[in-house]
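Only one protein chain is missing; all other protein chains are in place.
Now for chain A:
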Amino acid sequence: MKTPSSTTDLPPLPPQHDGSAVSGKAVRPGDRIFLGLSRGSGIALLAIMAAIAVFLTYRSVLALSGDKANFFTTLDWNASGTDPKFGIAVLAFGTLVSSLVAMLIAVPVAVGIALFISHYAPRKLSAPLSYVIDLLAAVPSIIYGLWGALFLVPHLSGLYSWLDDYLGWTGIFSYGGGAARSLFTVGILLAIMILPIVTSVSREVFLQVPKMHEEAALALGATRWEVIRMSVLPFGRSGIISASMLGLGRALGETMAVATVLSPSFLINTSLLDPGGGTFAQNIASKFSEADQFGQDALIASGLVLFVITLLVNGAARLIIARRKEYSGAAA
């Protein structure tokens, strides 16, 4: 054992210092080392966060001051030359819409799978099923992108024509034919990608429902579904929200899969089935390598907006969870 030079006494003796034996500071070397390590890690984290924020803000300000058009409403991305005009309207629309589609598809399915694993499936089936779901999370996103572009896109045009026949009048589901490299396809792909995380977090929460809450419902003569409705889902509500937010965070920031599937354009198209549109991450990834210094600044500015959106989404989720706390069961 290495002893720092300041404490040369034998280990069993109390550390030497002025004053009485019980008052004053008795800091042991191990404590000091761990205090330094943990405090250092904490400070490093704050420093890194601050550095990122300063960097993003600084480069964004450079870009915004050179933008000759409104950054929030312009439907174009031209960040080179003497007359740069670029805006995030298309990117914000595409990001939010594709993530929304992904959430609408993924969350109900994920909750269903999680309930099946936690409350319906026999044990022999639930363990392998959980494993397969977790395995889905380990697939790299470029693989999803390739599968989406080469399998999903050609197979979706049939579904889209059908949607167009029956729901085309809404405007959202009109489809002009052609490759299905649209925001809706991106949403479906993102749904598959966020399914594992939403499922496994929900499953963990459902498994933690106290037995006594389930028995309370059972003893009243509740069927299995009624037990789930009365005990499991209310208990798991905040967990489902957290799980969805984790999934949403991934969907908002997903890059490679979107860039591989989407055929981008700087137009806001109300029909989600027709190709076009773009997302923050996809736009940055596809333009960054060819951008000059100012072009990079412009892309960084859009990245900052994505960052803020993610923060807002997370804040909203926390607010929802906090407001339900009175009923959360933590007090029971």
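Details
In this section, contacts are C-beta pairs under 8 Å (C-beta built on N, C-alpha and C of every residue); 3 or more make two chains touch, one makes a residue touch a chain; residues count from 1.
The rule is short, and it goes like this: contacts and distances are computed from a predicted model.
Here one chain is missing from view; checked against "STAS domain-containing protein", "Phosphate import ATP-binding protein PstB", "Sigma-70 family RNA polymerase sigma factor" or "Carboxyltransferase domain-containing protein", UniProt names that protein "Phosphate import ATP-binding protein PstB". In the complete assembly, the contact with the undisplayed chain comes from A:L218, out of A:A121, A:A137 or A:L218.
Among the residues A:S60, A:S141, A:S231 or A:T255, only A:S231 touches the chain that is left out of the figure. Residues of chain A in contact with the chain left out of this view: 123, 210, 212-213, 215-223, 226, 230-231, 234-235, 237, 326-329, 331-332.
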